[in-house]
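Omission of a single protein chain aside, the complex is shown with its protein chains in their original locations.
Labels run A, B and C following the written order; every chain starts at residue 1.
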Amino acid sequence: MAVTLEHPTYEFWKLTIGAAATIGIYSVLYRETKFYRFFEHMFLGLAAGWSITALWTENLYQNWWLKLVGSQAEGTEKAQPGYWAWIMILPLGFLAYTIFSRKHNWLSRIPIGILIGLGSGQAILNWFKLYGPQIDNSIKTVVPTVNDSALVPSKLGADAARLAEIANNVYVSQAINNVIFLFTLLSVFSYFIFCTEFKNKFMKSTTVAGRLILMVGFGAIFGATVMTRFALLIDRMYFVWVEWFIEKVLQR
Amino acid sequence: MQYYDTGKYHVFFVLVLIAFLMFNILRARGGKSLFIRRIAGLTAIDEAVGRSTEMGRPVLMVPGLSGLGPVGIQAVRIFAYITKTAVKFSTPIRICLAEAALYSVAQEIIKDVYQAEGVPEKYDPTSVRFVSDRQFAFAAGVAGLIYRERVAAAFLMGDWFAESLILAESANAVGAIQVAASTVTTQTPFLIAACDYVLIGDEFYAASAYLSREPVLVGSLVGQDWAKIAIVALVIGLTAVSSVDRRVSPQLCLVDENGKHGQALKLRTIDGALVSEEKEEFTDPRYPDQQFVKTVYRPVEIRPLEDNRVKIAFTEQGKVVEKDGVFRNRNESETWSKTLFKPRTPDPLFPPREKVQEDTSDSTNGGTNS
Amino acid sequence: MNEQQGFFHFSFPNGSPYLLAWIIIGLILSCGFVAGLFFVPKHLRRPIVVTGTFVAGFYFVLKWLWPTAQNYSETEVPRGFVERVSFNIEYLLPFVSNFTQVLAALLLGLGISSLLRIHFTQLFKKHRDWFFSLTLILSMIAMVIFGIWDWSTRMGPGADDKIAEAPGFVNFAKDLLFDGLLINLDAVMFSIIAFFIFSAAYRAFRIRSMESTILLTVALIVMLSLMGAIVGLWDDQVNNLAKSTGSDPGGIVDNLRLTTIKAWIQDTLQIPSIRAMDLGLAVGGLAMSLRLWLSIEKGVSN
Partner (left out) sequence: MPEELEKKKSFGEKLQSVNRSILYLILFVVVSVPLVVTKFLNVQLRCKPEQYTKDTYVLLRNLGPNDTIIIDSGFTNSSRGENGGQLEALLRMCMRQKVKFVLFSSVDPQSPQIARDFIRKLNKERRAKGQDICRRWDDYVEMGFFSDSPTMLQTMGEDLSRAWANRKVKDQQGVSRDVFSSPPMKNVKKIEDFKAYVTIAASGIMPTIVPRVGAKVPVISMITGVMFPEQYNYYKSGQLKGLVNGLSGCVELETLMEKGIDAKGEVGGKQLPMQAEPFPGEQNFKRGMAYYLALHVALGVLILAVVIGNIGMFMTKRSSR
């Protein structure tokens, strides 16, 4: 049988190297050792190397080279013409490297300026698409539309029409929640007003409340994030203990 | 496209915000002095730099993974100010970047700072360094630098992602003062947990204005406040409107049947009365032997008009009735308002265009090759 | 390609001599243009940069403001001026995106050169860390060589499958460097955060001030609500309570469920607070983009 990338012996050594790297990096938790430094620099080197590789294989080849020289017909695919004008981007790009010259480094600002322009233009273009719905969604009804029950009735066993009715009415409790929602939004906003120092008592307290409620949001984020971090650690440990040690070394 | 995606008024709204910004920028440029309130975290900068001067250890500045964009450049502007202070005490600085383009900008800006302070010879080009554009390689590299050079102050400001805590805790471990700011709200709590001073949210954009007091920046900061107030006003106003009219005027709204997609839409007025309803027997392929009955609410036609108004035709006791009404996203479970923005049904206002002959569409359009 | 008669065209079929000729001409032309820039007088420099920035941004701003016809498709003829313009805006989009990527990609060298500069100096000055700098440089070179080589072996129909059956040395090398090392190093560095979060939480979560207390409490609730077993036990208690009080499960008792409490916190407090913060940042970002686009931000274009 030909030795493939799935060959057990190869896989074993691959995983072993992975495990070694794991321990090497974790050693920094104890202190910054030579062991860590070695893996850190290897990491940086590999990363840089991969960036260069990907620069050609993932980006320039597809987006520049093929467009420049075109392609022959292949399979069911018809040939693509080459657009010679793409060559003109090279000198423009290399203008950026004038940054190392003391005399002409202003030229490097041309390509960079263009990139900045493109970036900020797109930011303006997508601004409302991104934040509009969020504003739109902050508009809630603060007056209940029905008074028959304060709480939202149970949805269990309700038929579609009833569900729709529940979904489309604002009950007293919801109205209260919406008021809280609105207050939260406004108080946090008030905390981020910079052009004035709030003098009157109400606004002062609102600002303080805004900061406190922010902490609620942060707390929730923290709680949610802890799960991810632990999940990733667990996965690493799973790799080291189960996938490598138990399954490969102990062959269980 | 925005006209159809979000309606004219939304574009108008953004234009208003932009107008506020420009107006205030011009006003400030015109020499009008504007007030900015104190921002707590920023007063710590001098303290931190001073401390690292005493200890003779470098000041570390990292803009996270920010690329060449608003955030990254904003961060570098703040670093420029910090560098200015550091140059005064000739404290060594380290700026670690994760993007090549931003690296070149930062190098320029920092070099200019040394020039402006009259000590261009003191500028060490390796003090501004590109570490890696790969998130965790970057984190590993900067963490290593923190441990090796035992930085005395760390400024972590910009687009922070998972790596934030790695750097914050490493810096904490070597006992550095840390001032942090993140535009990525999900990372702020960790910076709060691990750092000494944190600029929350918008304070990051306020910082450079606060520090440099440049008219343009101050003006735009005031403009930002106006814009925020405008947003608040919009929210309050529309809340009031919606609360009232939702209370009094019956409106149309579409309900997606038990949350599933691609199902018949139900049409009812806001006071709960059904507009059009048919009972329908159906079988589910999964249970061939059983018959189910469901009520189907099927508008005949939904034609979007401008700014969220739609005309709806539906059958009422057999005959077709037309109504039009305003649609606003009333409760989060509803998602139709998004689909209403872009009409699915061909719009009668736009009769189909005539077709061009095939395959003359390519070339003749420099390099577009779409 | 029925327009091959005539010397000037924007595009030529792959491998045609005209294409090569025009590529060379294009190169000469653009180099000439760039060379011309070297002799631009001082007072014209800023205007050039500013114009470049403005024009680049203007495309998207125009795309934003210009009314776009519905269901644009290349096979249709525009009606009137407005549609013609909007059609062209749409038509340019892929080109602009490509242009952005390529230009941004060409700048990577700046970063790499900075990296190499630092480590080569360490290497040649026999700095105490010279060995590690050597490691960095070697692993970088190795990755580039094997990365590109491996990629080139995967060109052409069926190559991937052939390699899957009988990979060559280069494929092993790349697999080892990339999947074996780089990917794992990524994962390790990511997972190490768990340790830091642990120590940070232990240090920071003290009931000292109002703020930290709130942070702590909410975090605890959310954490508990992520532990299915805990949630299960808790909900059982709530169900029993509901039964004993005889209230329907949708009723008031239901609000005591851990997930309900968490959901309430998220919907009523977290969402608006974070949203307000995000909108603040959004406005800041808008202002910054505007300043950058119009080049009134100091230090970047002047």
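The rule we apply is simple: a contact is a pair of C-beta atoms (placed from the backbone, for glycine too) under 8 Å apart; a residue touches a chain by one contact, two chains touch by 3 or more.
All of these numbers come straight from a predicted model, not from anything done at the bench.
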Option touching the unshown chain, where C:P13, C:P94 or C:G109 are the choices: C:P94
Option touching the unshown chain, where C:I23, C:A142 or C:I271 are the choices: C:I271
Where the missing chain touches subunit A, by residue: 29-30, 54, 58-59, 62-63, 74-77, 80, 122, 126, 129-130, 133-134, 136-137, 155-157, 217, 220-221, 224-238, 241-242, 246
Touch residues of subunit C, complete complex, unshown partner: 72-74, 90, 93-94, 96-98, 100-101, 157-162, 178-179, 183-184, 186-187, 189-191, 194-195, 198-199, 201-203, 205-208, 216, 220, 223-224, 226-232, 235, 259, 266-267, 270-271, 274-275
In subunit B, positions touching the absent partner: 1, 5, 136, 161-162, 173, 184-186, 258-261, 284, 286-287, 290, 292, 329, 332-335, 337-339, 341-342, 344, 369-370
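Please note the rule applied: only the chains that are shown with their structure count from here on.
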Whole-Å separation of chain centres (CA-atom averages), subunit A against subunit C: 8
Geometric centre distance via CA averages, subunit B-subunit A, whole Å: 12
Averaged-CA centre spacing for the pair subunit C and subunit B, given as whole angstrom: 14
In subunit B, residues with contacts to at least two other chains: 2, 11, 14, 68, 70, 73, 101, 104-105, 108, 131-134, 136-137, 140, 185, 189-190, 192-193, 200-202, 206, 221, 224, 228, 231, 362-363, 366-367, 369
Shared-contact residues (touching 2 or more other chains) in subunit A: 25, 28, 37, 39-40, 43-44, 46-48, 50-51, 67, 80-81, 83, 85-86, 96, 99, 109, 112, 115-116, 119-120, 123-124, 127, 135, 138, 182, 185-186, 189, 192, 214, 217-219, 221-222, 225
Residue numbers on subunit B that touch subunit C, as the complex places them: 1-4, 11, 14, 17-18, 21-22, 25, 68, 70-71, 73-74, 76-77, 80, 97, 99-101, 103-105, 108-109, 112, 125-126, 128-137, 139-140, 162, 165-166, 168-169, 172, 183, 185, 189-190, 192-194, 200-202, 204-206, 214, 216, 220-221, 223-224, 227-228, 231, 343, 346-347, 350, 352-356, 358, 361-370
List of subunit A residues in touch with subunit B within their complex: 25, 28, 31-32, 36-37, 39-40, 43-44, 46-48, 50-51, 67, 80-81, 83, 85-86, 96, 99, 105, 108-109, 112, 115-116, 119-120, 123-124, 127-129, 132-133, 135-143, 145, 159-161, 163-165, 167-170, 182, 185-186, 189, 192-197, 214, 217-219, 221-222, 225
Subunit B - residues contacting subunit A, complex: 2, 5-6, 10-11, 13-14, 34-39, 68-70, 73, 101, 104-105, 107-108, 131-134, 136-137, 140-141, 143-144, 147-148, 185-186, 188-190, 192-193, 200-203, 206, 210, 221-222, 224-225, 228-229, 231-232, 234-236, 238-239, 242-244, 246-247, 253, 255, 257-258, 266, 268, 270-272, 274, 277, 294-295, 328-334, 337-338, 362-363, 366-367, 369
